[in-house]
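Note sheet for the following structure.
One chain of protein is taken out of this complex; the other chains stay put.
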Amino acid sequence: MPDQIQVFSLPDVGEGLTEGEILVWHVKVGDVVTVNQLLVEIETAKAAVELPCPFAGIVTTLHVEPGEVVSVGSPIVSITGAAVLHQRESVLVGYGVKHGGEPRRRARRATAAPRAKPIVRKLAKDLGVDLTALTGSGHDGVVTREDVLGATRGVQTAPEPFDLIATGEPVAVRGVQRAMAEAMVLSAFSAPHVTVWVDVDMTMTAGLVRRMRSHSAFTDLHPTALTIVSAALVRAAREHPRINATWVDGDDSPVITEHAHVNLGLAADTARGLIVPVVRDAGRLSLVELARAQKAVIDTARDGRSTPADLTGGTVTLTNIGVFGVDGGTPIINPGESAILAMGRIIDKPWVVDGEVKVRPIMQLSLSFDHRVCDGGQGSRALAGVATFLADPAAELLLG
Amino acid sequence: MRSAMNSMPILRASSRKASADMTGIDGNDPQQMTMAQALNLGLRRALERDSKTVLFGEDIGRLGGVFRVTDGLQKDFGEHRVIDAPLAESGIVGAAVGLAMRGYRPVLEMQFDGFVYPAFDQIVSQVAKLRRRTEGAIGMPITIRIPYGGGIGAVEHHSESPEAYFAHTPGLRVLSPSDPQAAFVTIQQAIASDDPVIYLEPKRRYWDKGSVDVCVDPLDLAVTPDPWRARILRAGSDVTVVCYGPMVRTCLEASRANSEVSIEVIDLQSLSPVDYDTIEASVERTARLVVVHEASRNAGLGAEIAARISERCFTVLEAPVMRVTGYDVPYPPNRLEELFLPDLDRVLDGVDRVMSY
Partner (left out) sequence: MDDSGLGAAGVQLLTPQGERVEHPDFPLALANDEYRGLLRDMTLVRRLDVEATALQRQGELGLWASCLGQEAAQVGSAHAMAASDYAFPTYREHGVAWVRGVPPLEMLAMLRGVTNGGWDPNRYRCAPSTIVIGNQVLHGVGYAMGIQLDGSLDAAIAYFGDGATAQGDVNEAFVFAAVFNAPVVFLCQNNQWAISQPTNRQTRTPLFERAAGFGFPGVRVDGNDVLAVVAVTRYAIQRARAGEGPTLIEAYTYRMAAHTTSDDPTRYREAAELDAWRQRDPIERLRIHLTSQGIVDDDFLEGLEREANDLGEFIRAGVRAMPDPKPGAMFDHVYAERHPDIDAQRDELDAYLASFVEEGVR
């Protein structure tokens, strides 16, 4: 190891001392010194102590004269010699006397989400404004003074606010989210679920989507396979009403109600978690109307502006788990409904067409249904109907 | 001799002039001195003032205390006034109870914060309660000095912050000075108090120097601040930072380092009772409060201050009361104490948190 100049700085020799006076040097410049050779005597607020040399080598500089008071951490001697491994930058073992100086630069902190400051609560109370009826426009959704004052002018609409989920922190489950969790438990443990699967060649659906996107009627509606699958499910619900029905445990005997309308629930992944806005009476909508209605309810949900009414009243639900990169699953039926359809990802796979293996965009459909409401045949036929629709959607739409 | 001990020197420690002894102080001008020296001078004044005042503790006589706070006092006042105790903290406090009953005014030194616990029983069961139990017939004018807190690279049990135990105990008063002037004044006020005072000396600040007005009469409240009142050390308008003892200097440095936010710094000084009026008046103006202490957070002093200020200032607050404290772990090995102890950046982080509401 090459020689180098190493500096010995005044250590804190007595638990938090800040300075010391050099009393006597026991070496001089040019001396050859060994490790632990007596180097210098210093005096601190506690005692006069002898410091042994930490390095072997030749003394090149004495930085401090006897009688001088130096602060802990100041260089007192330089010695040229073989470098010592692992020499600490700081001579302080602990935190020592380090203090002060400039703050280090920090990224701005994103705070947890308060709903309203105490002072705003008081304002709202004084003005008779229901804070829970407001959507916060402040930082992280905090309800601000302006929100409260705006409400008194009748400017604010009043959708249900959601508790925000702060990353990495446990979040109390409240409101809609809690109701949904309880409903899911209720559904999963009361309705006997059956799930059936089918794979579909989406070549023709994909072609139709491309055509819709280039058509002016669909401008800004961003149609996707979801739009067509929705139409397929709505069709199946009309043709197989037992997947668009409700089981009710009546006083005397349970009853099944087949709904006249198809209110299509669309499970949407939002910042607030999974919520299910509903497209009402979807059976009466044309494809373009369906696409527009879908976009409207999903955008509202993603913005956190869904009202309770937007989230209730569904009769059958479609969930797109393909966006998460999976093929199929066993979705849990929304309470009060009898079926839920999950669409998987669309992925190129070998598919036999006219006796030949071809690469085709394939999607798996999973339909869970309530076996109290549908028997196996009813449920399976409904799913097969969806698959048939998707295999050639144009033909199905032509048939109306 | 051939033993290996010859191959290197035995290192000596000696004493030439290391001293906190302030006998050499002359004139009436303000003096620059360390907190240790200011305490030494305050103790000297207390011994001069009242012949019933006695100092009692381990190694406080000949050695002058491990931090040299009692340096020179035994030499000048005698072994009957500055008494070296056997090594038994419960014994020191328990015997002080008897001394107090006999009319003495004991000033005790616990050598380190971690060594007060053997005396905890005597403090909370007897010292704190005897006035009440005797319906005022017996007072406990005992001052218990405890060097406390971390930041000196010490070993186990030498960096404790036990203030919450004592502040929680009815019957005790708790004081903690933050600079030499406060130390000089409040140690005399603590000794003069007829109540027992736990006097917590921030050992990290023993060697901080400051100007001390040695002429001030600490017992004349017409000219000297009431020791039980908090001190506003820096005025500000955006956020109030409450601190005490070793954290005061840190918070003052933080307040100066952030030019964007106007930070008001309050030194509590008295940890029991806490001067909530001063804090409340400040928070009424700033609407934001950060409490800083190096003791652990759970059930610490910051929790009580946050609760009180929430009660008093609920509709004024722009943000929750934030605490910047040590973590809820045993004091860590000293290579980690820099992370455990709130520093300038942690204080400013707390300020950021309340300002971001």
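Note that the chains are named A and B in the order they appear, and that numbering of residues resets to 1 at the start of each chain.
Rule of thumb we're sticking to: a contact is a pair of C-beta atoms (placed from the backbone, for glycine too) under 8 Å apart; a residue touches a chain by one contact, two chains touch by 3 or more.
Here the structure is a predicted model, which means the values were calculated and not measured.
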Interface partners of the hidden chain - shown chains only, full complex considered: A, B
Touching residue (missing chain; options B:L87, B:L221 or B:A235): B:L87
Contact residue for the chain not shown (choose from B:G42, B:P106, B:G153 or B:G236): B:G153
Interface residues of chain B (partner: the chain not displayed): 1-5, 7-8, 10-11, 13-15, 18, 58-59, 61-64, 66, 84, 86-88, 90-91, 114-115, 117-118, 153-158, 297-298, 327-330, 332-340, 345-346, 349
Contacts of chain A with the absent chain, listed as residue ranges: 8-9, 11-15, 35-36, 46-52, 54, 84-88, 91-94, 104-107, 109, 168
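Going forward, only the chains that are shown with their structure count from here on.
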List of chain B residues in touch with chain A within their complex: 8-9, 11-18, 20, 34, 36, 66-68, 150-154, 158, 203-204, 206-208, 249-250, 253-254, 257-258, 287, 314-320, 334-335, 337-338, 341, 343-345, 348-349, 352-353, 356-357
Residues of chain A touching chain B in the complex: 12, 15-19, 23, 36-38, 43-50, 52, 92-104, 106, 108-109, 111, 114, 117-119, 121-122, 139, 142
